[in-house]
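Notes follow once the structure below has been shown.
Every protein chain of the complex appears in place save one, which is left out.
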Amino acid sequence: MKLNLKIWRQQDAKSKGKMTDYSLGGVEGDMSFLEMLDILNEQLINKGEEPVVFDHDCREGICGSCSLMINGEPHGPDRMVTTCQLHMRKFNDGDTIVIEPFRAKAFPVIKDLMVDRTSFDRIQQSGGYISVNTSGNTVDANAIPINKHAADEAMDAATCIGCGACVAACKNASAMLFTSAKVSQFALLPQGQVEATERVQNMVRQMDLEGFGNCTNTGACEIECPKGISLENIARLNREYYSANLKG
Amino acid sequence: MSALIKSSLARKVVMALSGLFLVFFLGQHFVINVTSVFAPDTFNTWSHFMGYNPLVQYILQPILIAGVIVHFVMGFVLELQNRAARGVKYVSYKGSANASWISRNMIITGLVVLAFIGLHMYDFWAHEMSYKYIDVKPEDPTRYFEETVHKFEPFWRTIIYIISFVLLALHLLHGFASSFQTMGVNNKYSAAIKLFTKVYAIGIPAGFIFIALYHHFNQIPH
Partner (left out) sequence: MGILDSKVPSGPLAEKWTSYKDHIELVNPANKRNIDIIVVGTGLAGGAAAATLAELGYNVKTFCYQDSPRRAHSIAAQGGINAAKNYQGDGDSNYRLFYDTVKGGDYRSREANVYRLAEVSANIIDQCVAQGVPFAREYGGLLDNRSFGGVLVSRTFYAKGQTGQQLLLGAYSAMNRQINRGKIQSHTRHEMMDLVKVDGKARGIIARNLVTGEIERHSAHAVVLATGGYGNVFFLSTNAMGSNVMAAWRAHRKGAFFANPCYTQIHPTCIPVSGDHQSKLTLMSESLRNDGRIWVPKRKEDAVAIQEGKLKPLQLKEEDRDYYLERRYPAFGNLVPRDVASRAAKERCDAGFGVNKTGEAVYLDFTSAIQRYGKEQALTQGLHNADDKEVTKLGKAVIEAKYGNLFQMYEKIVDENPYETPMMIYPAVHYTMGGLWVDYNLQTTVEGCYAAGEANFSDHGANRLGASALMQGLADGYFVLPYTIGDYLSNDIRTGPIATDSPEFDTAEKEVKARLDKLMGGKGLHSVDSYHKKLGKIMWNKCGMSRNAKELQEAIDEISALRADFWENVKIPGIADGMNQELEKAGRVADFLELGELFAKDALTRNESCGGHFREEYQTPEGEAMRDDENFKFASAWEYKGEPKDAVLHKEELVYENIELKTRSYK
């Protein structure tokens, strides 16, 4: 099939970017979206132009590197997939596809479609861990039984890949789903409860400092999350936060 | 505690709590108004009580006004912050793909409702104030029913009220349920709570519309 691509090109963080039009033929349905961009880049390189820069790595939907706002939706029109898992058979011959970087004040553009998501790392660094030394001298793994339901729920929250689709989709560019996933994972496990108070306070403070927007419960994040992280986690984050602050 | 006040979550909780308070007030307002349809005397009695009871006038009424202002100001502040959080705008943004129009446009429905509150205050509250404090007319516990019915005589006012109530319903459809999520309520009762908020969000404005239409079509001579 033949496609019309409108792609955001921006030389570096300081430059002004703009949308650029490309026409690309020979696209097959079996290609992933990123493989389609590979072909475009190969053509650009052969013409001596700079290829389009975008983040990608594992190409199997788990590393969270790939991003892209495709026709107004993070990771494109398909559900429960990342851009690398989106296949071109979801598009038709002659389609126009608008490709932009994830947009948020806390995700500045590095180049073209690549953005800086280290704000997510800083949220994690502010408290997304359990303070236990890695000496291995802890209690036996089976010393504390954990309710299977709680363990499964913790796992569901922990599957977040940190791609930032939640922020990109949210009309407020809020990072609540991301932050709540980590807070929830630990809140649901006995090991995480010791530091629960400080963790939630520190992570929310960092989230605010990074300049993410406020959650207005539109639910867009949950729909666009490639891992199906549930809004329940945001409710849990809210609960954890209030009780942490009321405690002192 | 101070962290709580500065944080984004605190702003959300202020929205949720003030919203819930206004929702509660709306219910109480409706209960009184609906008596105007089938029991004008009761309506008069309750209206008189609300208009002259010192507790209502000097404590509850200022709280209510403060509630409206806080909800509005905070809503506006959040909207500005949220717009800023995006930074550069998308060329193509398909909000409808993942969130309802209502949830994305609370600022629009909210502003319409706010404008309506202005009209409503002008219609009733300003009238009351001038009756009581400017003209200093004597207490008349029987005047309320007739005054209310006459307000709905003009077709334009009835229509404005109806449109406003529809938008209020939209505002509540997202806002009421959303406030529970913000308060962190998410348990086995969540589905029931959600259903209740939906019924309430549609039912109460629909009731107000019914009252407006009823009085419009059942005018009493001046």
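Details
Chains: A and B, in written order; residue numbering restarts at 1 for each.
Everything below uses one rule, namely that a contact is a pair of C-beta atoms (placed from the backbone, for glycine too) under 8 Å apart; a residue touches a chain by one contact, two chains touch by 3 or more.
These numbers come from a predicted model, not from an experiment.
Partner chains of the missing chain, restricted to those shown and counted over the full complex, are A. Contact between subunit A and the absent chain runs through residues 12, 28-32, 34-35, 38-39, 42, 44-46, 48-51, 53, 55-60, 62-65, 78, 81, 85, 87, 89, 110-111, 114, 116-118, 120-121, 124-136, 138-142, 144-148, 151-152, 154-155, 158-159, 161-162, 185-186, 189, 191-192.
Assume only the chains that are shown with their structure count from here on.
Remark: subunit A residues 6, 8, 19, 69, 71-73, 77, 98, 100, 103-106, 108-109, 169, 171-174, 201, 204-205, 207-208, 211-220, 223-224, 231-232, 234-242, 245, 248 touch subunit B in the complex. For subunit B in complex with subunit A, the residues that touch the partner chain are 1, 3-4, 6-9, 11-13, 78, 81-82, 84-95, 97-100, 103-104, 106, 174, 178, 181-186.
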